[in-house]
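Missing here: one protein chain of the complex. Every other protein chain is in place.
Order of writing sets the labels: A, B and C. Residues in every chain begin at 1.
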């Protein structure tokens, strides 16, 4: 694994846990952790359970005992590491967004496709696909339980930038983060909407805004060069109509990744702040007793749940990563490409670029 | 009153009730009901408590015992009746949307302004301003409780057209209804968003869709000539960013008129399906105990509530009309213009037109 | 009608409205209002729409134009007025609790039975039976939708006595009020539980408490002589187990009259603070998609709803009284006894007495 801050910590917990709960073709070993600062990386490796340390990620690629590289670094480094790893014959798991630009993402997809022909696989870490409630939603949509999709309503609301005095960070600089709320959290809802509906976003009309344009940096006020929010309407491949919003200024909403889909036979609704619940409206019900029902997604028949606790005993955020690794390791073991692929990541990236293009061009509808 | 279907029935209940609960300068008399069909109008008058009947609305304007005309007819008749009534010296309450076109609405505003100079007043019936929870929201925003407004999220979700086999009606013909979901329910959320924030929508970028393009009419399939849904992003006069959606295809949502406003100090959220509740997040709270709180808006200090029942005893849909009439009759009695004025109605109308223009021009941002 | 404070105001609104929305055998006339103070009664009559005034309730009984007496006075006067009215050949609607003692209630039932043989009818005003959601719950239980009832969980939580400094009132004196939370709000949940389940409470084990034993009266501190809360377990005729709680000290709960019933095939749950909703769990559903569903009880097929507005347009507290009167007037017009009868009221009264007896005897199980 390369990188050992927030994402590194979550991935490590998932790597430690996955074979304890899921039957895998092969139990993963946590061979080596990559990081630039030798001392801090060593401390992290000790804490997180990695057997050894490398201060240059290239060294990881040269090791025979490394079969897979898990990339948990900021987006501007993804392309270089991922392409090199794939070329070195290592499977790759790459954090989202796949890259900071479409061009980088395209290069990664080429490398992934070439590698796949050699039996080397890759996956982009849209972990929300592994929230059991969203995996259940996908299954229900695929089974036709809500009929033809007409409306998609997706939002990702956070509030940690609400305070105009909170300090500058790398996430607010375009050169490192690529974009602001759009790439950070907007990417999640674009992928989730496409995943759950089984449709692609084909066009968007967008508006972005930066509410606080300067923030306190280490050497005085610094310019914020990314969006604070992105709101956009969208068309889907099937003709459905979408409404998206990503913001880090929705005071009181801590991690409200919400998705509602209305179809011709039913509807589903989800909010990550209540991540163990899926709301379902069955349009085939007698109107007398029809209503959105709160499905507590903890039954043994629900996706991933057979591995865990009895009904009503909730899972948390980190479990989505454990599920992701279970799927990844299983797919590799079975010699088939895991999902979501780098191509899926590129598809999201193209939507993000279209959002930026549209926002820069007076919101005019922009095709993907 | 002219018109005696759904809106007429609600207004009648409000006219019958208003002086029973509010101290008015003068208790209203329900003098006459206008309708085209003599027999049906007479039956309605009997049922609804009107003293007499007129089959030509012009006759109402000639009566000395009529001081105010309440217009509950479809939108294509509003301008003619309202202008004539104002010119005849009658106060006017007009159902929303004010008119089917901006041109009509402008004519109505001119008439209203001229009439006002003669002490004759007019009001457009955006009844949702009189939902106590939304009136409280307005008061809180005006008092600065949520600080500077950054995000407005407004949607009006219904589902009564979900079934593609449900029959054609006048609401689906452009010449009578003006537009579809946009004018019918979109108008409400545009007005509510402007009312609660105290800001104007200054620009929109929109997309509309008609999901079911033919429906069974009395003589076979008929073309639906209005929108089934309208989704749009918006800018507000203060720089806030808005997201709007109006649809009659959100299966399971019966009357979900929702408004969320995020400011720099707090947030408020509302859903008409739980119309006696306002959710408030106070950003000044200690994070340890901060959270969206469910304010049951039934306290005697809440807007309009002093007139009704003890805390926790809910009000319903029809009460918003009773409150509207209380405000109208009081304003007229005190010789000051009631709100929302025809000019407020025109402002909404201009937003609706900009939505249609933007939707017709590839969603390009369109100024109001 | 006798009495014109809170209950009088609600009943008056219902009397004014009922024939506007329901097809009745005969539209009621609001002939006369009874009250002790001539001036205040006259003002109330004017405000509430009564045609005349009587300062002695006995005078009402002598009037030929009075067919029905609606008793809205405190509980200690019910027996005398109701018995006299029935003997005078007037139909009677009596507010709950039926009486302050079982002995009085028994006398009233005798009078009611005698009157019924002469075609003179009576009803006790447990208005919560006419909340559409609870009427729907009753219908569903009767249809077997939840199977055999095993658990009943009923609570009525208010908070208006939480403040130990709030003043003394007649509701806190045993001689006038009979009991405290028990008779005031506990009576409602006992009736509602029996109504919805179709079962009788056959035994209770109870505990009551008075948290604040002295409150400021007009001449200094006064003793509170009623219970502040009553909690009890119960057995039902079918073997179901019940848990009841009535309190006016549940800070933050304004009018939380809650009922949950768990059966062998399903469950229903209700909270009066969201009175337009019924939650239903269908145990026959596939566990994958089973969940408590929020039925918005505003469909035309729901009890009483055909008379009102389109789906999603809520009703309020006062509508329960309008429904009550519709049922009452219809039953009388059709010559059949309305429900709930005085005998139903007596049944509740006996439960309340058993609660008091049990609480006084170390909570020992006490049969009804």
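Keep in mind that, in the parts below, a contact is a pair of C-beta atoms (placed from the backbone, for glycine too) under 8 Å apart; a residue touches a chain by one contact, two chains touch by 3 or more.
Because the structure is a prediction, the values reported are computed rather than measured.
Undergrad: Where the complex has a chain not shown, which of A:47, A:118 or A:214 is the residue touching it?
TA: In the complete complex, the chain left out is touched by residue A:47.
Undergrad: Per the definition of touch given earlier, which of A:17, A:77 or A:202 contacts the omitted chain?
TA: A:17
Undergrad: Per the definition of touch given earlier, which of C:43, C:77, C:162 or C:237 contacts the omitted chain?
TA: C:162
Undergrad: Which one, A:66, A:168 or A:296, makes contact with the chain that was left out?
TA: Residue touching the chain left out of view: A:296.
Undergrad: Which residue numbers on chain A touch the omitted chain?
TA: With respect to the unshown chain, the touching residues of chain A are 6, 10, 12-13, 16-17, 20, 47-49, 158, 160, 253-256, 272-275, 296, 298, 309-319.
Undergrad: Kindly note down the residues of chain C that lie in touch with the hidden chain.
TA: Residues of chain C in contact with the hidden chain: 146, 150-151, 153, 155, 159, 162, 164, 205-207, 209, 211, 229, 231-233, 235, 239, 241-243, 245, 247, 249-253, 260, 262-267, 281, 283, 290-292, 362-365.
Undergrad: On chain B, where is the contact patch with the chain that was removed from view?
TA: Residue positions of chain B that touch the missing chain: 136, 140, 145, 279-280, 282, 287-296, 299, 301-302.
Here is the rule we use: only the chains that are shown with their structure count from here on.
Undergrad: Find the geometric centre of each of chain B and chain C from their Cα atoms only, then give the gap between the two centres in Å, rounded to an integer.
TA: The separation of the two C-alpha centroids amounts to 36 Å.
Undergrad: Roughly how many whole angstrom separate the Cα centroids of chain A and chain C?
TA: 54
Undergrad: Just the number, please: Cα centre separation of chain A and chain B in whole Å.
TA: Computed value for the inter-centroid distance: 41 Å.
Undergrad: So which bits of chain C are touching at least two other chains?
TA: Touching at least two other chains: 296.
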